[in-house]
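With one protein chain removed, the remaining protein chains of the complex are shown where they sit.
Chains here go by letter, A and B, matching the order in which they are written, and residues are numbered from 1 within each.
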Amino acid sequence: MTLPKALAALVLLLIAAAPFMPIGGTRQYVLHVLVQIFIWSFIAGAWSLMGRFGLVSLGHGAFLGVGAYTATLLWNAFGLTPWLGSIGAVTGAMAVALVVGYPCYLLRVVGHYFALVTLAVGEVVRLLIIAGRTWTGGSLGLTLRPAPPGASLVAVQFADRRVFYYAAIVVWLGGLYLWRRLDRSMARSALEAIGEDETAAASMGIDVTKFKLGVTALSAGLTALGGVLYAQYITYVSPETLSGIGVSLRIVFAAVLGGMYTLLGPTVGTALTIALSEYLRVTFGIRLIGMAETIYGLALILFIIFLPAGLYGGISARVRRRAAAGRPAFPRPSTQESVE
Amino acid sequence: MSMLQLRNITAGYGQFTALWDVTLRVAAGEMVAIVGPNGAGKTTVMRVISGLVVPRAGDLTFDGRPLAGRPAHEIVARGIAHVPEGRRIFPALTAVENLKMGAFLPSARRLFRESLARVYALFPALAERRHQRAGSLSGGEQQMLAIGRALMSRPRLILLDEPSMGLAPVVVLRLFDLIQRVRREGYTILIVEQNVRQVLRLADRAYLLEAGRLKMEGRSDDLSEQEFVRKAYVGL
Partner (left out) sequence: MMDPVFLAEAALNGLLLAGVLALLALGLNLIFGVLDIVWIAYVDLVTVCMYAVYFLVTAYGWPLWMAGLGAVGVGVALGVAVHLLIISPILGSPPVNQLLATGGLLFFIQSFLTFLWTTDHRAIRLNLPIIQIGGVFVPFARLLAFSIALIAMSGLYLFLTRTYMGTAIRAVSQDREAMRLMGADPQRVYVVTSAAGGAMAGVAAALLIIQYPVHPYFGAAFGPLTFMICVLGGLGNMVGAFVASFILSEIISFGGVAISTEMGYVVAFMVFIVLMFARPGGLLTRRE
């Protein structure tokens, strides 16, 4: 076993053992933060599937919203188990992604214009949720109908946080697996050519539109799944926490801050932003309302200015460079450099 | 004394080095040509002089004062106007607005009316089309506009990068006439051209650049006599 593999195994073991660690009264809170980190890491990873190809979406809140509300409404109105509901949720989000993505890629709506189109999609979903207040509860949100006695598995609602903790880890690992599969499905150069130069990619025999659509649908579907999981965990959905620019921006922040070109970048970024915002929230509590978010915003600006390559991306590129300088082995091509 | 002097200039983009150890000079009143195949680094020489590319090594003086490392906008103010490759006019501005931008420097603004009259006298077609969007002008007119725009800054040295690019052969002939007229007005010119035969007929001296290195230099007529220059570039 190589050293990195051993390290990875150790980290996984620690993660798996976390719920049983003797950390006293704060255990529930720590678990709660960890569940959120894993769910949102999964979502940020899903975002970065698109982001790394230059498809900067500001509308992932749309997919979250479609996902969470579809599953929730199916459960609340028809008692359909979220196990099946999530299929509907993923399908719905993918459909939205394809309907918007296809003309975008066909007509080469790129860069800022793509970002703004996705922003509009996010707003449309958020406003539709608010407008459909008869079913969705509007901006007040909607609580999941509690599970009937003995049916918590059907309802996917569990009193014990640890269940969600492990579920979140499984989903997160699944996300990493898919990320990696996609990363290795083609020559790296071909992947990057799509992000940088479509004509070049097309000349390499890649059906750019089809590929982008596939990536978009996958990203949207996974995001929706993350939304369902989050809704099941919190047992409450609202347009502001699931759709809207704020949520979409937070996802992008996590992915970019961590580094969207690396496997663990989005996870590191999510852990950092969630830990930061939790820390600030606990520090300021309800004494200085707004202060926590003020510092959070300021910190984000500073991170972007001083860590342009992303936290994990920047550090790992540096480590790799040092390692490559140390021994004469073939250095792994740094994905980071190609984006500069 | 040379007006412009490049000594041992090395420059490039990122990892790529486009120029190696290039030394070149232009004396006041001269017209000097840089010729060479595609990718020889001719445009990079121009970009180094106008400050768009910062050289890695070597020095660069204009009127005996160092230029290297100065930002492009300061270099224009020193009296060097660069007519870039591909003309780079502002397509959505009118012709006269383009000329106005040529006179953006405070020193040039004061002389705007007078400069404009001179440019219109040189290029009457521009006067006719002054209120047309520059993007709607013909290729030849756009090139005139790009040169006229450069003249508006009241330069002493004009850098012309591939002025004939993309123009029909007839238009190219007229363009070279116009360049000749500009030259008679007393401007010093450094020109990069693919049209080697034409440009060697006009220029006093020329440099041959290949793969980023100076291959040869000399009086234009001497250079065009060289057997391999004729074969490779003049096409005789």
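What we mean here is this: contacts are C-beta pairs under 8 Å (C-beta built on N, C-alpha and C of every residue); 3 or more make two chains touch, one makes a residue touch a chain.
This one's a predicted model, so the numbers in the text were calculated from it and none came from an experiment.
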Among listed residues B:Q5, B:T43, B:S115 or B:S153, the absent chain is touched only by B:S153
Checked against the full complex, the residue among A:L3, A:A159, A:I286 or A:I301 that touches the missing chain is A:I301
Cross-chain touch to the chain not pictured, restricted to A:L80, A:L98, A:V124 or A:V154, is A:V124
Those residues of subunit B that touch the unshown chain are 50-52, 71-73, 76-77, 81-82, 84, 88-93, 97-98, 100-102, 104-105, 108-109, 135, 149, 153
Note that subunit A touches the absent chain at residues 51, 56, 58, 100, 103-104, 107-109, 111-113, 115-117, 119-121, 123-124, 127-128, 130-131, 244-246, 249, 252-253, 256, 288-294, 296-301, 303-305, 308, 339
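Definition applied: only the chains that are shown with their structure count from here on.
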Between the Cα centroids of subunit A and subunit B the separation in whole angstrom comes to 52
